[in-house]
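Shown here: the complex without one of its protein chains, the others still in place.
Going in written order, the chains are labelled A and B, and every chain counts its residues from 1.
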């Protein structure tokens, strides 16, 4: 039995919920919430497909994903008033979606003959770009750029790197995928538990204002 | 006599004007205003074409639209100092542009073999994404995400749905287009008149912070 499609729909639903929840306190209406859900769920994969030239992009060809995302968004919209999902529950769920999106993205990039470094970059983008777009739409500096996020993108980069290296040297898709996913999940959960962080950007005094 | 090209240039000009007017009070210069006009007029159609794989995108092949948008932007830039268009006049004009962009977008999507749900999504995107990009560039949460907008996107979704269904079952392009446009115009104008609104997103207390 092939579990991949279920996992993909699960990842899309989790991302859509994350898009909706980010809108709390923002005076956004039902349409705004739906767009935020769709952008969070499909933003990363869309940019990846466009950069690779894999058009029409994946969700144009697979209406089912759009339905999953919209249903997840509507369900969250209407239940969030009464039902509060404890934060602790949501982070591991979100880590699974991150792992899945990232490795799917890196794998698709390799299939389109991207080099190893590019596959890592596009895999990471598949995992995190939806959330970046969501935060931009909500008028905030992306959460994933801040050290409080506990190695969110770093976990994705590490897992994608492990996946690409294993795939390059061993050519065992199943093991490569498993290792990549495991690295992302483990690193992310440990980072949340122990509050691991990347260093923040610090400057002496005011460096030049740039304009490119 | 074929009116479509005139209508399209009209829609582009109206959107460009809307892009310029959104910049008031924002300390944006002549270049910024021109970019805002172009992004508002072409943003939605560009994302649609990219997602469909319809490249080069439409305005690369049709310089005339770019000229129309730039002329409309410059005219607004230089006259806005003295001439104030009353709000009441602008909203029906903008509703016509919304209707036209949405139905053109849905129709092009069907031509590229997109499914019905995707055609509705891409049609709506053609109608509203330019304005979303404009607001993001001006550092604001998109106006179309707020309930004060009186069913702006909802009118587009409804009209696109009617168009796609009629086209699917009756296959009479002219009637389908007319019905789609009529639904958008009517719904939008009634919504403005009677201040119809979508429900806003409400949560109990602080739900989990999301990070995808």
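Methods note: a residue touches a chain if its C-beta (ideal position, glycine included) is under 8 Å from a C-beta of that chain, and two chains touch if they have at least 3 such contacts.
Keep in mind it's a predicted model, so treat the numbers as computed, not measured.
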Hidden partner chain, touching residue among B:87, B:171 or B:193: B:87
Selected residue (touches chain absent from view) among A:153, A:179 or A:192: A:153
Absent chain, residues of subunit A that touch it: 50-53, 55, 112, 114-115, 117-118, 121-122, 132, 136, 139-142, 144-147, 149, 153-154, 157, 197-212
Contact set of subunit B toward the excluded chain (per top definition): 14-15, 17-33, 35-36, 38, 40, 46, 50, 55-57, 59-60, 63, 66-67, 77, 80-91, 94, 97-98, 127-128, 130-131, 136-139, 143-144, 149, 152
